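Excerpt of the complex: some chains, original placement.
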Amino acid sequence: MHSPTAKVSGFVVLMIVQIIFLVLFWLFVRYEKTALPRAIDAEDAGSANEHVSKYPQFQDIQVMIFIGFGFLMTFLRKYGYSATGFTLFMAALVVQWAVLMKGFLHMEGGKISLSLENIIDADIAAAVPLISMGALLGRTTPIQLLCMSIFEVALFAANEYLALHVFSICDCGGSITVHAFGAYFGLAVALMLRPASDQNEAGKLEGASYTSDIFAMIGTTFLWVYWPSFNSVLAEGAGGERAILNTFLSLAAATVTTFVVSALVSHENKLDMVHVQNSTLAGGVAVGTVCNLLLGAHGAVLIGIIAGTVSVLGYRYLTPWMTSNLRLHDTCGVHNLHGMPALISAIASAIYASMATVGDYQSELQDIFPAMVGTNGTETKILGGLGRNATSQAGYQLFGIAVTLLIAIGGGILTGAVLKYTNFRNLKKDEHHQDEHYWEVPAVENKEE
Amino acid sequence: MHSPTAKVSGFVVLMIVQIIFLVLFWLFVRYEKTALPRAIDAEDAGSANEHVSKYPQFQDIQVMIFIGFGFLMTFLRKYGYSATGFTLFMAALVVQWAVLMKGFLHMEGGKISLSLENIIDADIAAAVPLISMGALLGRTTPIQLLCMSIFEVALFAANEYLALHVFSICDCGGSITVHAFGAYFGLAVALMLRPASDQNEAGKLEGASYTSDIFAMIGTTFLWVYWPSFNSVLAEGAGGERAILNTFLSLAAATVTTFVVSALVSHENKLDMVHVQNSTLAGGVAVGTVCNLLLGAHGAVLIGIIAGTVSVLGYRYLTPWMTSNLRLHDTCGVHNLHGMPALISAIASAIYASMATVGDYQSELQDIFPAMVGTNGTETKILGGLGRNATSQAGYQLFGIAVTLLIAIGGGILTGAVLKYTNFRNLKKDEHHQDEHYWEVPAVENKEE
């Protein structure tokens, strides 16, 4: 049915990729100065600890990537090994690749400086192909995931550079550069890999079991709990505290709303675990880009209510429509958890940017909207007329999401084409959503269990 | 059997509650100064980070509330969706309500200042109705839980204000104000909702399956691990380190003791998972009120031994007695995990308070027992005769728990009466302890699984 030779050659390619990483690390990567021993006669002692002050938030994000995403995807009844295992595999691959790719864009003297910041960035980058994997869950081989990750992370790094450093948009929690990019890239790949029209019905394994649903709640809950760390880790000063507060309140409001809307629109008014597992988190995505702005508690709550509503309605109506009409399967519903809430976040960022004033943001304007103070990080006169005005910044926010969508969808279509039409093995319909094609699975358990 | 209309109207009420929260946030809540941008010409730069120094402990508490409580309650074989889902729902609801309710008690200029501290307090407040929910687990509708939470958190905030700011009792880890309150409130509600005497036998779903018991251990273990954060988060200075050390040692001793007593009193001397899941944590509750005092390692260990013993004996003998004789079902045994250990903690606090001297506590006396230095936080002369003496402080500790019990039980009875005799739908006996009345549950799995 599937040839072991193809599998073997795929894994050999993976080993070669890992060895190329090794060589690139050797050639290009060096510890940053803060991670090197101080000279014997140096004076400033205590600064080392300062430099790792974001370590607890980094660890929270680690849990989100490895536990959060991994377990969120265990909801399929026979795909738990792949959900947790391939998450581990992809994240381990991508963090290395992201250190290199993002490093190449910020080299000094031909070398990449390695510090805690780089691996925080790498963890955030790992979220991108994991989001895309959610759209494709159960319908790709690990070697296809490998290939997709390599392409996607390179494009992600380029797009992020463009958005943050060229267009100077604000995107503190990464809803535009991470969530929208990952979701629409994955959906574009899924569109390219869509089944023939006579094979479009959902497989019987494309659903949950009682136990697998509870495993998935492990993922949901850790993502919920640590989301404030994801959104705030790159914020500066008091913006960090606002990012925490706004994310927390938006998640809480989205969660309550999810329960309401789920009960109102579902069959027999029963709650649907898919909504609870996913739409409760939409508040974290929708507040992402604007989490460090002066939303006020009510702004955060309002964004959460909108996000929860849109997300549940997406699961209930839009996803089935896309499956039937476009043959676009979105296994985890990343469009409802990451895609649309990220669009909400982008729109919110344009609205709040259009209202930003020096009077409100004071000394933080430079951190949050550097282009509005006529500078991208160097010295400036804050009140000067060199920068963008608020309306212009709002326009750039919308331009940023538009370019992101363009690159994500274009890149996804190209990547999907490569996966479909070149030499990669594609899974057949009856191989979908089950572990046993790639994993040794225990034989059927005996009756007494 | 149950009318969808009732369900729908319940969820509509919930949406209205969420929108009322939105309006209240808009009217009353503003970021605290530390979370606002500094003025451009301000000088004190580094203080923002200082202000969020408790963020890692906050995150630990988040895990306790959402993962810890949620998974601890998954032990029922057919109630895992509700355990994890309703925990998420109630916590998301209560944190918003708690920010408002506790905020109203500390308004300045008609506004509530929002900072990290408020959401730490809100997470702690979320523990209260979740403890009560443990007593009722599987026997209430989500709308009853909503109603209970709203009443309970308001009363909790009032009682806490009374205990800490009027009676000036010490309660660092919240055993009196959180654990005792939540447990006895929940038991009082359970008493009001008790079954008719001919329906008192335990249902066949009121027990664990092999898998559900292991899910519950996720909850237990995270609660165990992060309990030192719960107890120490509000402690000041060196008291914070003592709170960590004492909680850790008390938990360890309670755990060892739980295994011993469980084996000695159980059927065939086999260990009982209910004890391991719950009584191991009793050490954290029993040391709560006194965790920042000068207990010494031996004091903490002794408290742990007593708590483990009392808790296991409670599960083994007292809970079945209450079920048979009072028809008081306590699904999770919160009386044994939260109720009695909290009473132990209150008694311990009276004992240690009666021995407190300025010589021992030095400059910390003011933080820990402010009334003993004749002040509640303003300037004072520490050695002066204005304050309470130690015996009097001990008396106030006992008075504090007594008032807490009174308000909790009284409030619980009233709330239970509202839930029972007003328009709320009550679950019937055969609807207890199963998800399928409120959740879409996968159809019976096919044989091969």
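Read from first to last, the chains carry the letters A and B; within each, the first residue is number 1.
Just so it is clear, contacts are C-beta pairs under 8 Å (C-beta built on N, C-alpha and C of every residue); 3 or more make two chains touch, one makes a residue touch a chain.
This structure is a prediction, so every number in the text was calculated from the model and none was measured.
Of the identical chains making up the complex in this file, 2 are positioned in the shown model, whereas the full set numbers 3.
Operating definition for what follows: only the chains that are shown with their structure count from here on.
The geometric centre of chain A is 34 Å away from that of chain B, both derived from CA atoms. Interface residues of chain A, counted against chain B in their complex, comprise 53, 56-57, 60, 77, 207-211, 213-214, 217-218, 220-222, 224-226, 228-229, 237-242, 244-245, 248-249, 251-253, 255-257, 259-260, 263-264, 266-273, 276, 280, 294, 296-298, 301-302, 305, 358, 360-365, 382, 444.
The residues of chain B lying in touch with chain A in their complex are 4, 7-8, 11-12, 14-15, 17-19, 21-23, 25-26, 29-31, 34-40, 42, 48-49, 51-52, 55-56, 59, 62-63, 66-67, 70-71, 74, 80-81, 84-85, 88-89, 91-93, 95-96, 99, 114-116, 119, 142, 211, 215, 218, 437-442, 445, 448-449.
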